[in-house]
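What you see is the complex with one protein chain gone and the rest in place.
Moving on to chain A:
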Amino acid sequence: MNNNNNNNGNDPRQPSTAKQYVPPAVSAQDLPVDYSGFIAVVFGIAGVLFRYKLSSWLAIIFCAQSLSNMKNVETDLKQISMAMMFAVMGLVTNYFGPVRPGTQS
């Protein structure tokens, strides 16, 4: 890329030895654990099963965090989309679902 040699003979550059950058192959197992995605799934399921509004909202917040820190689309997106579905499902059942017996507004 930069082959302009200095006039002095003490130039450390050696264009002949230059090697292209090869990113190291990282297996899916070696990738760091997506904790926020996992927490989002847990909160999402809790929101759907126990019908806690706060739980579903927290699931959406952790989904956003997981999405912002996403490095590998293939592996991470499944977990994030799963968490997102549970979170949205929880909110739908909480706000538009039938009223639980014995509750008053």
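Criterion: a contact is a pair of C-beta atoms (placed from the backbone, for glycine too) under 8 Å apart; a residue touches a chain by one contact, two chains touch by 3 or more; residues count from 1.
Definition applied: contacts and distances are computed from a predicted model.
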Identify the UniProt protein name of the omitted chain, choosing among "DNA primase large subunit", "Pseudouridylate synthase TRUB2, mitochondrial", "Coiled-coil domain-containing protein 47" or "Origin of replication complex subunit 4".
-> "Coiled-coil domain-containing protein 47"
Could I get the residues of chain A that touch the absent chain, sorted low to high?
-> 1-3, 6, 12-21, 23-24, 36, 48, 51, 53-54, 57-58, 60-61, 64-65, 68-69, 71, 74, 78, 82, 85-86, 89, 92-100, 102-105
